[in-house]
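Note that one protein chain is taken out, while the other chains of the complex remain in position.
Up next, chain A:
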């Protein structure tokens, strides 16, 4: 029999004795495990590792000593009041900038910014599913389409568009927006028995089916979707305030739909981001990460694996639904070919580029993926070796696509944790 490193029996006895006084809880506590012990009841005298036996009653000095030994913990993650933290200033400056932008940007850039915000909401959704829970989804575009078309059908009337009759419920637009998000969640719920049973890449393959079904329906259910031509989107109206193209003068700046939507989208993004952050940093988030990192251990720790996968799938679908509603409002027209597989891949690219599993990663990735092509297209004629379209050689559009591809490859190669890794969070610095 192997008997390596067996300590002397006297020492052994002392070790075990030393462990004895450090009672984690009275025996009664173990008997009712569903009740967490109040702090006082289960006061722990000392570490089991301490060889020196701690006399009963000597708990306070021991605790104080160990508190003093780790000042970092007492100080916590946040250092000082908000006005002493440089990050707080950064956030204030950023919010002011975002609030002021509609007064300065033209329609092109406002639309690009709005597009990035809507994409950010969708990316947060897929990051909850793919980044935080490890469940690959190729069907995100399908849920975006449900949000976009759901809003059109619920809010639109029975009108005739380009010689084609369209069905619509004509609900109040704000109600239609809410219902469209719920509808996307419902669609996710219908798919969730599959989403709960499949893991990782297998779910990715299964969700591919959603794209094909979605495309087929969008092109062929002409009464609802308008078929190939798509459907015009009724402008949002909230408490009597119209987010349409009627001009509204604010500080001598004419506000049209893009300016007005800008603020609605900002609020939506803020709420969605904070909600997802709350989920990720709390009990559900820990369970989701456990499912991703150690699936078997997660189950053994008491996480109902299938139910959690299904729940995250539904939540992610609802985020996609809201992003779809916003995209529809921004484009003012929904067309079916937009909601294809390329869109799903773009969302996956966003979270990989930005950073998997975090809200910041999703937002940064969404901005990168949706704004970079626009920026490159806008200024690609200033690049060397670019000629005017139609004259042969590299056109500005092509050049921007090459650059965009190169940027994506560079980020994945050199920043494997995503763009958000460039700025270390205060938590990680410790």
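Here, a contact is a pair of C-beta atoms (placed from the backbone, for glycine too) under 8 Å apart; a residue touches a chain by one contact, two chains touch by 3 or more; residues count from 1.
As a convention for this text, contacts and distances are computed from a predicted model.
Chosen from "4-vinyl reductase", "Ribose import permease protein RbsC", "Tryptophan synthase beta chain" or "ABC transporter ATP-binding protein", the protein name that UniProt gives for the omitted chain reads "ABC transporter ATP-binding protein".
Within the whole complex, the absent chain has one touching residue among A:165, A:293, A:337 or A:398, and that is A:293. From the options A:168, A:284 or A:355, the residue with contact to the unseen chain in the full assembly is A:284. Within the complete assembly, A:276 is the residue of A:138, A:276, A:320 or A:411 that touches the hidden chain. The chain omitted from view is touched by exactly one of A:236, A:311, A:366 or A:411, namely A:311. The omitted chain makes contact with chain A at the following residues, 1-7, 11-12, 15-16, 18-20, 22-25, 27, 29-34, 36-37, 39, 42-44, 46-49, 66, 69-70, 72-73, 274-276, 278-279, 281-287, 289-290, 293-294, 296-305, 311, 315, 430.
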